[in-house]
Every structure is written in structure tokens, then in C-alpha cells.
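The complex appears here minus one protein chain, its other protein chains still in place.
Moving on, here comes chain A:
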């Protein structure tokens, strides 16, 4: 355990320019204020777990980072590029930011291999052979190379989510976003996906992960962010947040989470 923590501490370099910077981000859905002055710095190599009750704005926050949602106020800077209406800036950011969704969102009409090679070939302009070799390498890393010729519908949920992780990694992103990657999975499949994510964390990837898996948070997170009603309520190391909650809202949330487990 202490070994992991040491490794984590050395991976995060707080002095380097941040991989992701959110500065007083505000967003409304119609009249509903869903993000309120959200400010967050994520260093290169840092692993941040975002938790909070449903509807707290945690998914919306990370979806703003690759502009699947647009924010109305504040600044978001990713890998040194500020998000704006400029399409080229957006394309540049999306090339560097991988995303894994709750519902996998694999392309059902393409094979596993085609799912993994499509974006490298067309966005990164990688030769087909090279893209396929890269895809097989990542599929091997998520331990399903033998499924490459199958279609997503033929795989279990856990396998699909591991493919989704491999697909995102094939773009060689600098940052990975996880939006509740295990929430749609059966209990026996959660572990295989979490193991994959732990393995990824050990490579030093910058990660923001929305999840309720407290064990995962304790194991890999440098920082845990607790959100409620559109704002960041508490932030700190897993030990600070889980063992020494300051606010009633976090205490309530933790008691509900723990009761559920």
C-alpha cells in the first residue's frame, strides 16, 4: 500500500503546467444552474476521482472537458489549449483526451479491431497496418486480443468496457476521462474493468474518473473531489476525504455509499 502511494506521489508533478485547468466554470441547462464556479487543477500524471450523489454535476464537469457539453462561463484549458468555439482547438483537444462512457458506446456495426483502428487511421492518419498492430497491443493489455474479430454485441459488458478503454488508448491520449465506467456492469465484471484502470494508472496516465468505487479511489487516486449540487464541496487525498470529512453533505454521502456496500 505504502509503495503504491509513493509511486503515486512521484508520478504527480505539481510544479509542471496543469494538464487540465477549470477556472470558475458555470453551466446552465435551461434555467437550471448545473455547474457553479467549478475550479479544478489537474497536474500531468495526476489521478483524480470525482464522486458525489447523482445529479451533482460530476459527469457534466468531465463532459465539459472534451466539450461534449459546452460551458457558459469560466475558462477550461486542456493540455495548454483553451476550449472555445474554435473547431481546430477542439479537434486538437479531442485527439489528446480519451473518454470511456458508462454505456460503453462501442460502434456495434464494426468489429472490435475496427472500433480500435478507426480513429487512429482517420484522425491520426496512421497507416492501417500500424493501427492494427497498435490496437492488438492495447487489446492484449486489456487481456482480450482473441476477441478482435468479433462484434461488440458478442462480448460481455466487462469485455465491452475493456475494449472501450483500449479504443480510447489507441489514440495515444495524454489524458483519460472515465464517466462512471463500472456503473452499468454486473458485480462480477466490475473487478476486471477496475483492474484494467489500475493498470493504466500505474503507467502514469493523467486520469479523471467519475466513480463510486471507493476501493479504487483509495488505491489509485492522488486526489478525491466531492461534488454536490453543481459545486465542488470538498477536495483532498483519499484519506482526508474518506476518513475526515468536513461537511455534513460529504458525511451524509459517505454514510449512504457505505450502507450500500
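In this text, contacts are C-beta pairs under 8 Å (C-beta built on N, C-alpha and C of every residue); 3 or more make two chains touch, one makes a residue touch a chain; residues count from 1.
Assume contacts and distances are computed from a predicted model.
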Worksheet, complete the sentence: Per UniProt record, missing subunit out of "Cysteine desulfurase", "Amino acid ABC transporter permease", "Ubiquinone biosynthesis protein UbiU" or "Carbon-monoxide dehydrogenase small subunit" is "Amino acid ABC transporter permease"
Item to complete: Just name the one of A:18, A:98 or A:158 that touches the chain not displayed here.
Response: A:98
Discussion item. Can you say which of A:118, A:136, A:235 or A:254 touches the chain missing from this structure?
Written reply: A:118
Practice prompt. Tell me where the left-out chain touches chain A, residue by residue.
Written response: 66, 68, 91, 94-95, 97-99, 101, 103-109, 118-119, 122-123, 151-154, 167-168, 171
